[in-house]
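Removed: one protein chain of the complex. Kept in place: all other protein chains.
Order of writing sets the chain letters: A, B and C. Residues in each chain are counted from 1.
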Amino acid sequence: MSTVAPRVPLVRRVWRSDDARRGFACVAGGLVLAVMTGPSGSGTAPTSGFTGSLFHVRVVGFVLFGLVLWGLITARSRYSSQVRAFSAKVTAAPRRLLPDRRVRRVVYLAVLGFAIYYPTILNSFWQEVLVDQIGVYVLLAIGLNVVVGYAGLLDLGYVAFYAIGAYSAAYWTGALPIHPLFHLNPFYAIPLAILAAMFAGVLLGVPTLRLRGDYLAIVTLGAGEIIQIVATNLQGVTGGAQGVIGIPHFSVHLFGIRYSWGLDSLPYYYLLLGFVVIVLFAFRSLENSRVGRAWVAIREDEVAAESAGINVLKYKVMAFAIGASTSGFAGMLEASKISFVEPSDLTVQFSILILVLVIFGGMGSLPGAIVGAAVLQWLPQFLRIHPLFGFQQQDLYMYLGALLIVMMIFRPEGIIPSRRRKREIGLAEHGVGHADAMGHTSGPVS
Amino acid sequence: MCFTQNFWNLVVSGLADGFLYALIAIGYTLVYGVLQLINFAHSEVFMSGGFASYFILNAAIGTSQPHGIASVGFLALGTIGGGLGGAVVAFLLERVAYRPLRRRNAPRLAFLISAIGASYFIYNLAGKEFGRNALEIPSPFTNGPVFTIFGATVQTVYIVVAVAAVIMLVLVDRVVATTRLGKGIRAVAQDAETASLMGVNIDRVISQTFIIGGVLGGAAGFLFGLPFGVVYTMGFTPALKAFTAAVLGGVGNIRGAMIGGLILGIAENLGVACTQASWRDVVAFGILVLVLLIRPTGILGEQLGRAA
Amino acid sequence: MNRITLRFVAPVAAAAVALAGVGSAQVAAASNAHASTPTYTIAYEGPLSGGNAQLGLNMKFAVQLAISQANAGKTFGKLPFKLKFLAEDDQGSATQSPAAAQAVISNSSVVAVVGPAFSGATKAAEPLYHAANLATVSPSATAPALATQGWSNFFRVVADDNAQGPGDATYVVKKLGVKKIYTVDDASAYAVGLVGAFDAKAKQLGATVTHQEAPGTTQCQAGTGNVQQYGALATQIKGSGDPVTFYAGYYCDFALLAKALRADGYNGQLMSDDGSLDPHYVSEAGASVANGTLLSCACTNLTSSKVDTTFASQFKKLAGFPVGTYSAEAYDATNTIIKAMEKIGAHVKRSALVKGLHKVVYAGLTKTVHFQPDGNIAGSTVYIYQVKNGSIVELGPVAKLVG
Partner (left out) sequence: MSDAGSPDDLGPVSPVGTAPRPGDVVVDVDEITLSFGGLTSLRAVSLTQHRGEILAVIGPNGAGKTSLFNCLTGVYRPQVGRITFHDRRGRAISVVGRKPNQVNRAGIARTFQTSRLFNALTAFENVKIGVESRMHTGPLGAMLRLPRTRREERASDARTLELLDFVGLRAHANDIASSLPYGDRRRLEIARALGTGPELLLLDEPAAGTNPSEKGDLAALIRKVNAELSVSVLLIEHDMGLVMSLADNIVVLNFGQVIASGTPAEVQQDPAVVEAYLGAPDPEDG
């Protein structure tokens, strides 16, 4: 007994030290990772997944990984000034050159050139993936970025507008059980689908955007769920669970130009690319306009924004509607491309996925939304063909969930942060401003 | 009216649902009280309780068919096991997904996103480790009609749910109202800053709040799993309903959550009689939206939280 | 050094495990021993990952088995060509399916496809296959609409949803002599079609039908419904007093409904479809609840002795798990394709095989496969089963039972 007593303070001291805690967290993280990438269990053998991943040689690798991570973190905090100096040296040239307009323009053109040329050398599988799994999701992420990134609102029912776009395409082309007054080629129905989604955004937004931010999240979550129930059950209107088949492909016949999008995915890719470029220009202008600044003001301090003459509700609805219309277009394009919409694809999970893409890339950052969406959508496809690290497709959302937590703890501003957003988050953490439009009502207005 | 024919039957099954909603809703309400945020991952606390009780009862009961006092013992075991499972997950959740953000004074959006991430992580991990098929909890009793009241059949499982829920609801109400722990929770809910100046350990109170909510949520997971089985996705819908119940009664208000749960359960069941079963969620969601638009502070008002 | 090796060994080891388990990569079933004999590929498209992976794997290994047996000369004797196998994962999703189809089509050695497994995925991918004039033989896509799109390359070895519903209704009305029926569907594409056909036939035979929709739950197939709905639903069914409840959907939701009904004191006859024709129905509902339940299928029962036991044992050896839903259908689909190829000879072209499949007749495990011009299987028979003493036994084909 007496020999143990003096050791207690040491143990406590070690436990209390930040370094030890960090080390513990790193190793625990490594073990969690080991379980995540390990074999799966089953209901009859609930521990087999854990034992298979923890009582196995491979666990050593993960513990070591945790320790290395710990070492890196400790080294980084200890040598932070050197690290900063080094990274400043490395990024000095790009930082000097990037503000230069001409340099930037050349970079943009190079990226665009690559985006135009690269798909042509891909095989048809990857071309298809590039449209269905990447392009459409890039567009969706850019749209949701307006809602989450610019206006600081949490929309968990983004799928609703995608569905409205898709079903609009079906409606105007006469594929639904209910028929429109006149049939349109989906290409000409694009503005109608965008308007329909935008209208739905306003309709959902006007009552709900008055609410506190977390209520908004849950109401939109419910709305996303409802749209699937409605699409499944209103058989006479939507075709029900069987989905809608036979939505025609886009085709243009205008000013002597005649073109039809067929089964080949590349033409859709270029259509998407064109739309993404237009949207990028438009949203970039929007960000640096009266509207964009109003959003920043609302995000930072709703009360101050209101007393500076900004109609908060109107701008929130605006963001909601712009995001919705982008989603609507994406839904329409996909529906017309595969000629088919199915309610079972319109899940809440879909909305969460888009949210993950935006968060990962960087809220409020256009390049972030693009890169985030492209990387996170490409990776599962790649891992499906080359199953590394024990990755299994059905565990995708487990990884994405973990990614969200890790991002929020270590890098809430995303991989390619918007400079403004990063500054806001930093300030919010020092008790200045809010960095979201969650409707803080706790502080007295003084 | 469409529900007059089976009115009392629907009320009885509605009450059974309502007690479960009330148990889950208290988790939301308590956390909302102390942190002013919706714990999006509470659905997984519920799910974890269901799984914990499944494994415990599977080991304890096996293939035997218990009767009488043994049934009651196993029920208590399942409830406690579920509560423990829920409490452990809720505690870890607070430690991993919330506390680091709280330390940094992160924006509220970050909390919500982190909680959504935690929810997806936990339930998909459960799916990976325990399989993605529904698992039947070995029943400690034989379910069937017990007696009729106003022509409504009351099943054994309804009685079990009601008794267990009432005991726990009364307990939690007393704990929060009378104990030192409850006093801490109320103090933090009213004004965290002042409470910390008065020597309340905020971290500890928040942890304890999560644990209390976890116990109730986890136990609800067991009671829910008894008739329906447990599966990794079981949390989402009941939790969304329970949240509605919490809002209905007034977020932050414990008794409000109980009343909200019961009202929602009954309203939902009556609503189904008037439409197709498939519109059940739409009924509940409609109630949520109506409450938020007409009386966002709920029926009993927001006692611990602050009004919008 | 140790540290580095271990850090890299672990993931690689894990990857190997995953490769063996998922096996979504190409698996060559035949060696190129004879360079002179041409080699063709039969592809499989279906879910190999995601929530419906098990169903897909049931089929995938059956296709693989059929191909390796044919190469070994066991099924059709010596073939003038060698066969290879290619599996593409579409996760059962309509949006993932076109990419999988492209991967299949762009492989020029592919002459036919077993699949796509799911109706939604088929709807999205079939235009691509049609444009490539590549024959697809689905073991499991049952949506009636698939046969009416003018896709000359589309075939399936299962009866569509329209076949089973009328058979079941005929049995209930004529054999059981019931005039009041309560029908419930789980809002899935499959069940909605089936129950629609059931209701129509029952009404035509003079019965009154009350219909409710109760979406499948996330506990079972991915659906939007929740398990609590069955309490209220049971109350209503009991209140209706209908002597027969017909459920269109899958076993685990049916088990929940059956339990709720019996707990409420409902004593009527329960009946369901091939989605519920699964031993899990009995284990999840409990034998006391399940006993007496009628089930139906446009297929012969896998657990019955009719299925070739060598097939079952060979399958288990290859896959590592026993035959499951649609395994036998996938096996038949593959062999039907090989039979049609054999008729053509050594030089098989995609277009010729489409024509060949329209004419082929093949006596398979589940039925004699012969396609109608629209791709549907000809002469489908609906079999009725019943749960007796906790196990599912076959009563016989409807036509015979009704007599």
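The rule we apply is simple: a contact is a pair of C-beta atoms (placed from the backbone, for glycine too) under 8 Å apart; a residue touches a chain by one contact, two chains touch by 3 or more.
Computed from a predicted model, the values in this text were never measured in an experiment.
One chain is not displayed; in the complete assembly it touches the shown chains A.
Touch with the chain that is not drawn comes from one residue among A:L69, A:A294, A:I352 or A:V371, which is A:A294. In the complete complex, the hidden chain is touched by one of A:A189, A:V244, A:L271 or A:V312, namely A:V312. Touching the omitted chain from chain A are residues 202, 282-283, 285-286, 289-294, 296-297, 300-301, 303-312, 314, 317-318, 321-322, 420, 423-424, 427, 432-433, 435, 445-446.
Here is the rule we go by: only the chains that are shown with their structure count from here on.
Taken as a contact graph, the chains are fully connected, with every chain touching every other chain. Taking the CA centroid of chain B as reference, the farthest chain centroid is that of C. The centroid of the Cα atoms in chain B and the matching centroid in chain C are 38 Å apart. Chain geometry summary: the mean Cα position of chain A and that of chain C are 35 Å apart. Multi-chain contact residues, meaning those touching two or more other chains, occur in chain B at positions 132-133, 236, 276, 278, 281. Within chain C, contacts with two or more other chains are made by residues 51, 187, 213, 215, 224.
Those residues of chain A that touch chain C in the complex are listed here as 37-39, 57-58, 60-62, 64-65, 68, 123-125, 127-129, 132-133, 225, 228-229, 232-233, 235, 240-243, 245-246, 262-263, 265, 334, 337-340, 342, 344-345, 347, 381, 384-385, 387-394.
By the touch rule above, chain C contacts chain B in their complex via residues 51, 187, 212-215, 218-220, 224-229, 231-233, 235-236, 238-239, 252, 256, 259-260, 262-265, 280, 283-284. Partner chain A is touched in their complex by these residues of chain B: 36-38, 40, 55, 96-97, 100-101, 104-114, 116-122, 124-125, 127-133, 135, 236, 240, 243, 247, 276, 278-279, 281-282, 285, 288-289, 292-293, 296, 306-308.
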